[in-house]
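Up next is chain A:
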Amino acid sequence: TSAPAEGGGSTPGSDGKFVIGFEQPLGGQAWREMGLASLQALANSPEYKDKVELKIVRTNDNDAAQQNAAMQNLIADGVDLILFDPASSSGADAAITQATAQGIPVIANGGPYDSEDVYVVSTDWANAGTIGANWLLDNLGSNKNIAVLEGLAGVPLNEGSMPGVIDTLEKGGATVVAQDTNGWNEATAQEAMSTILRSNPDIGGVYSFLTGGQGVPEAFKAAGIPFVPVVGGSGYNGEACELVEYGSEGLKGDMVFGQPAIYAKGLEQAVALLEGQEIEREQYFPPLEITNENAADYCLTDKPANFQLGYDFPGLDLKLDDVLKYYSGS
Partner candidate 1 sequence: MTDAQTGAATTSVAAPVASPPSGTPADAARAGTSPSDTVPTDALLVATDLVKSYGPVKAVQGVTFHCMPGEVLALVGENGAGKSTVAKMLAGAVTPTSGAITVSGAPLASGSVRQSRQSGVRCAFQELALVPDWTVAENLSLPDGAPLRGFSQKKAVRAARELLDALHLPQIDPRAAVGSLSLADRQLVEIARALAGAPTLLILDEASSALTPPGVAWLFERIRELTAQGGSVIYVSHRLGEIAEIADRGTVLRDGRVAGEFVRGGWTDDQLISMMAGREAERFFPAPPPRTSDAVALSVENLRAEGLRSVSLEVGAGEILGVGGLQGHGQAELLRALFGASPAQADSWTVGGRRIRRTTPVRSVARGLGYVPEDRKKEGLALEMSVGENLLAPWFRWWQLGGRPRLSKERGWISGILSVLSVRTRGPLELAGSLSGGNQQKLVFGRWMNRDRTVILLHDPTRGIDVRAKQELYGAIVDLAEQGVGILWFSTEVEELVHVCHRVVVLYQGRVADELTGDRLTPDAVVGAAVTGSSAAIRGGAVA
Partner candidate 2 sequence: MSTTAATGHSAGSNPDEVTSASGALGTTAEPVGPTGSSSPGAGPARSSSGLSWLGRVPRAVWPLLAFLVLFGIGGLIRPNLITVDSLIGTATFAIILAIASFGQTVAVIQAGIDLSVPNTIGFAALSFLAWVGPLGPVGAFVAALLSGAVIGALNGLVISKLQLTPIVTTIAMNGLLFGVILLAFNFSELTVVPDFVVAITSAKIEVFGITMAAVLPLGLGLMVVLQLILSFTGWGRSLFVTGSAAEVSRLAGLSVDRIRISGYVVSGLLAAFAGIVIVGYYQQASATMGASYLLSSVAAVVVGGASIFGGRGSVVGTVGGALVLAQVSTLVTVLNLGANIQQLIYGVIILVVISLYGRRRGA
């Protein structure tokens, strides 16, 4: 392994490995599980196997207090660096302060975090919303009446992005005639869309924030209403396949989502930092877009609809089979 370096650099542990802690605040969610699988796949890849040792801690309920405690446990356990998926954009300050005091670098990985003291390796969520909004504006027909499904009220990502999205849509000439939430859950998205279609059957397009790639088209299908352009997506295999399947029936869609393999990207950056390289403090990566053009490349016909896509990340070249070795509940 490489020599320790100045700055954020650190000495590898006794067996010559960097010990990297990963804190993840919402157990059991497909996206996060896939992210952890990609993280472990990378850590066990030939290139990294001898360099890093991972300590993964999961807490639950997106609870900042638990996340704080878990990160502090990692500090107590003597890790060289902490990667964490922020439960909120500000709730981990206590742990971060302590980590900084002990010279342990902290990387917020997966979502943004407001602190001078952390590195950020995240999907560009802030723009993820407007990317979809612009796509919708480009693809709207003459009917500019659109329905909007927010994500989950009270969650930073949602509250941070939605005002910009609505603003973009309205400035672009669209009229929001109905609004509801998808709860970041395809079932809720489907239910909400069905409800909207009952009172507003004549809609020109749908914007559903980071979920709804399956639920929204299904709701149109169920109501027997012709498809309109749909923005939505949580990265499920079903979304890609739905675009392939219903494309011929007129479904146009832009399924925008962040790849879970951003966790692996975080690890890559972490190792780079520990090896003494300069890394950028704030790295925001554009989300993945699946449209009618590339849907066929992503649809895995042998996988179920709720199979989470995004196991790889540009520049990492992870293999599905390798990632799946770690993809389970455990």
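FYI, contacts are C-beta pairs under 8 Å (C-beta built on N, C-alpha and C of every residue); 3 or more make two chains touch, one makes a residue touch a chain; residues count from 1.
How were these picked? Simply put, all candidates are chains of the complex that A comes from, given by their letters.
Everything numeric here is computed off the predicted structure, so don't read it as measured data.
Colleague: Which candidate among 1 or 2 is in contact with chain A in the complex shown?
Modeller: Per the touch definition, chain A is in contact with 2.
Colleague: What residues on chain A touch candidate 2, complex-wise?
Modeller: Going by the criterion above, the answer is residues 27-30, 33, 150, 153-154, 178-181, 183, 185-188, 190-192, 194-199, 201, 214-215, 222-224, 238, 303-307, 324, 327-330.
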